[in-house]
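Please read through the structure below; I'll follow up with questions.
One protein chain omitted, others in place.
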Amino acid sequence: MKKILSKMSFYALISVLIIYTIAPFLWLVISSFKPQQELLSVPPLLPVNPTLDNYRSVFELLPFGQFLLNSAIVATVTTTLCLVIGALGAYALARLNFWWKSLALMSVLSISMFPQIATVTPLFVMIRKSGIFNTYWALIIPYATFALPLTLWILTSFFQKIPQELERAALIDGLSRFEILRKIYIPLAGPALATTGIMVFIACWNEFLFALCFTSSELARTVPVGITLYEGQYHQPWGEVSAASVLVSIPLVCLMFFFQRRILSGLTAGAVKQ
Amino acid sequence: MASVTLQNIHKKFGKTVVIEEINLTINDGEFVTFLGPSGCGKSTTLNMIAGLETCTSGKILFNSEDVTRASPSERDIAMVFQSYALYPHLNVFDNIAFPLAARKIEKEQIKQQVEKAAKRLELSQLLHRFPRELSGGQRQRVALGRAIVRTPKVFLFDEPLSNLDVALKVHMRSEIKTLHQDLQSTMIYVTHDQEEAMSLSDRIAIFNGGKLQQFASPDEVYQKPANLFVATFIGSPPMNLWQGEINGGSINVEGTNFMLPQQTLENYTQKTMTIGIRPHQFEIITKAKENSLKAKVVTNQLMGECRYLDVEIANKRCMVKATADFTAKRGESIHLDYTNTNVHCFDENGNRNEYK
Partner (left out) sequence: MYKLIQILCFALCLVASVHAQEPVEIIFSQGKTLGAQREALFQLFKDFEKENPNIRVSVRELPNATDKQHQYYLTSLGGGARDIDLMVIDVIWVSEFAHANWLAPFHLTKEEKSKFLPATIKSCTYKDKMVALPWYIDAGLMYYRADLLKKYDIPIPKTWTWQQMQQAYEKIVPEEKKANPNSPLEYGFICQGRHYEGLVCAFLEILRGCGGEVVRDGKVVINDEKGLAALQKIHDLIHKQKIIPTVINNFDEEESRMRFLNGKSLFLRNWPYVWSFVENPNFNLKGKIGVSPSPHLVNEKPSATLGGWQLAVSSYSRYPKEAAKLARFLASARAQKQLALYLSRNPTLLGLYNDKDVLQKNPFFRSLKPVFLQAEPRPVTHLYPQISHVLQREISLLITNQKTPQQVANDAAQEIDAIFHPKAKSTQDFAIPVFYTMAGLFSFILLLMVFKGSFKENITALTYLAPAMIIIFFVAILPLLYALFLSFYQVEIANIMHPQRWMASGLDNFARIFSDPHFTHALINTLAITIVAVTLQLILGIIIAVTLSRSFLGRGPIRALILLPWILPTIVAGKMWLWIFATEGGIANYFLMSLGWDKINWIDPGPAFVSIIIAEVWKTTPFMAILLLAGLTNISKDLYKSAKVDGASSWYTFVHITLPLLRPAILLALLFRTMDSLRIFDVVYAMTAYAESTKTLSIYIHEKIGAGDLSYASALSLVTFAIIFAISLVYLSLLGKKMESSQ
C-alpha cells in the first residue's frame, strides 16, 4: 500500500514538472491553430475554428525556410568550429603543464563576464572592416567565441578524467601530441563532444542581438531575427509568431529525443572505463 | 637492444627534490628491478628513462647515445603500465597493432607481427574483443603483447602485476621471466614487491627517499645489504636489529654481549654500532653455551612449514625461525646460538661496515 502511494506521488511529481515545463509551450501550439480573431480572447482556451492559416502565412509572408536553413548552417558550423578549437584548447588545459594555465582559464572565463551588448559596436566595426558583414561568418565567429567558456570547461574536465597512462602509452607507442588528441582523446570524448555540441548549437539557435546587427538580408538572417520581421510597427502577429516558434522547435525537439542519452553521459565522469 | 646509463640524475617538482643524484648502468640484455616503498622515486626514474618526465639535471644514455632530451617515441622503448593503459575504443588486435600503426608500418606486416605476438601470449582467440570484455589477466597479456609486438631497445614495466590476484601474479611472473629469457632484451621493472624483484631480476636497484640505496644482484642485496634500509626492506620477516656499545671484541646491548667477526672491529673507530641477524640464522639449542643468547618467548606462530617465534632478547622484541614441530609456550625461556659471520654490522650512519 505504502509502495503504491509513494509510486503515485512520484508520478504526480513528474506530471507537475512536465506541466510546468511544457504548459507555456503548449499554449503556443494551441494558439498557432487559432484564427486571427480568436487569438486575443480567453476563454475559450481551445480554438473554435482551428486553422492552418498561421502556418501558411509564416511561409508566404517571408522566406521562413531560408531563415531555418541559415540558422541550421550557422549553428552547425559554429558548433563544429567551437568543438575543434575547444578540443585543442581543452587538451592543453587538461594535460600540459604550463605556468600561465590559470591565466588562460581566467581569460576564457572572462568572456562570460563582459556584458555582450557592449561588444556589439566594436564587433560591428571589425566585422565590417574584415568584409564578412552579412555572411554566415559574421555570426559564426562571435558565436564560437562566446560558446568557448562552456565548451572548454566541459571538455577539459572530461579530458582530465581520461587516464593519464593512456596518453603515456600512446606517447611511447610513437604518437605525437596531436595524434594522441585525434586518435585517443577525440574518440573517447564522443559523449562530451555531443553534449557540448548540443549546448553550443542551442545557444546559436537562440541568439538575437548579434544576428540583428551583423546581418542585413534574408540570405544570412537567422530564425530569431526572422520571427521579429512579422511584427508590424504597432502590431504583434501572435498567430505567425506562435506558428513559427512551433516550427523552430520541432527539429530541436527531435534532436533532443535523439541526443538526450548522450548529453548526460557526456557530462558524466568515469565514462572511460576499460 | 641497449644498455641504459643514468648519470647524475636529479629531479625536482617545484622545490621538492624527488630524485637525488642517481648513477647506474644497466647492461644490455639485463633484467633490472627498481624496488622500494611507494614514493621512493622508482616510478619517476622509470618515467625519466621513458622520456615521460624530464630530468632536472643529469644525463640518460642508451648505449652511448644521449637521449636525455629525446621524446618517448624517439627512444624506441616499450612500456607496460600498472593499469595496462589499453585503449578502450580499440579491440585487442588494434591495441596490439597500435605501436606499429603509429610508426606507419605496412598493414600486412602489422598483421603478421600482431598474430605472432598474440600466439606467443595465447591471445589469438580474443583478437576481436574489446578491453572491457576481458579479464584482468587477459588485459595484462594484451598489454604485454603491445610491448613485444615490436623489438624495442628497452622494455619498461611499471608495477604491471600489482592489480592481479596472488595466483595470477605468480603465473604472470613466470611468464615475464620466460619472456625475458626468450627475447634476451634489456628490461627495467618497477615494483614494491620484493618477492617479484628477487625472483625476476638479474640485478635490483633499491630506492628510498629519492636516493639509490643499493644496486646489486638479488643474492648480494640479501646477503650483504648496503645499509640499514636495505637490510630491513629485503627479507621477510625483516632482519632483527640491536644497537649497542663496542666492548672489546663484542658489542654490548643492555648487558647482553653479541659476538662479532674479529676483522670487523679492527678499523672501526666509532663507539656504537647497529648489528643485525636474520630470523633464520638463529639456531635453537636446548642448553646454554658460550656466547649463546637467552630469549623469552612472547608468541609462537605456525606458518605451515615452519614457525616464527616472537621472542625478547636484550629487552628487544625479535623474530626467530623454528621448525614446525617446535613447541614453546609464552614466557618460556629458550637459548639461541648464531655464527658471528652471519652478524651484519652497520656504523652510526647506518652504512654497512664491511670487513675485508
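When the chains are written out, they are named A and B in that same order, and each has its own residue count from 1.
The criterion applied here is as follows: a contact is a pair of C-beta atoms (placed from the backbone, for glycine too) under 8 Å apart; a residue touches a chain by one contact, two chains touch by 3 or more.
Treat the numbers as computed from the prediction; the structure is a model and nothing was measured.
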Key: Shown chains that the omitted chain touches within the full complex   = A
Request  = Please pick, from A:4, A:48 or A:113, the residue that touches the omitted chain in the full complex.
outcome  = A:113
Message = For the chain not shown, which residue from A:68, A:92 or A:186 touches it across the whole complex?
response = A:92
Residues from subunit A at the interface with the omitted partner, ascending = 10-11, 13-14, 17-18, 20-22, 24-25, 27-28, 40-43, 45, 61-62, 81, 84-86, 88-89, 91-93, 96-101, 103-104, 107-126, 128, 130-133, 135, 137, 141-142, 144-146, 148-150, 152-153, 177, 199, 202, 205-206, 208-209, 212-213, 216-218, 223-225, 227-236, 238, 241-242, 244-245, 248-249, 252-253, 256-257, 260-261, 263-270
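Following the convention adopted for this analysis, only the chains that are shown with their structure count from here on.
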Query = Counting in whole Å, what is the centre-to-centre distance of subunit A and subunit B, each centre being its mean C-alpha position?
reply = 56
Ask   = In the complex formed with subunit B, which residues of subunit A make contact?
value = 163, 165-166, 168-176, 179, 184, 187-188, 272-274
Sites on subunit B touched by subunit A in the complex = 47, 50-52, 71-73, 77-79, 81-89, 98-99, 102-103, 131-132, 139, 146, 156
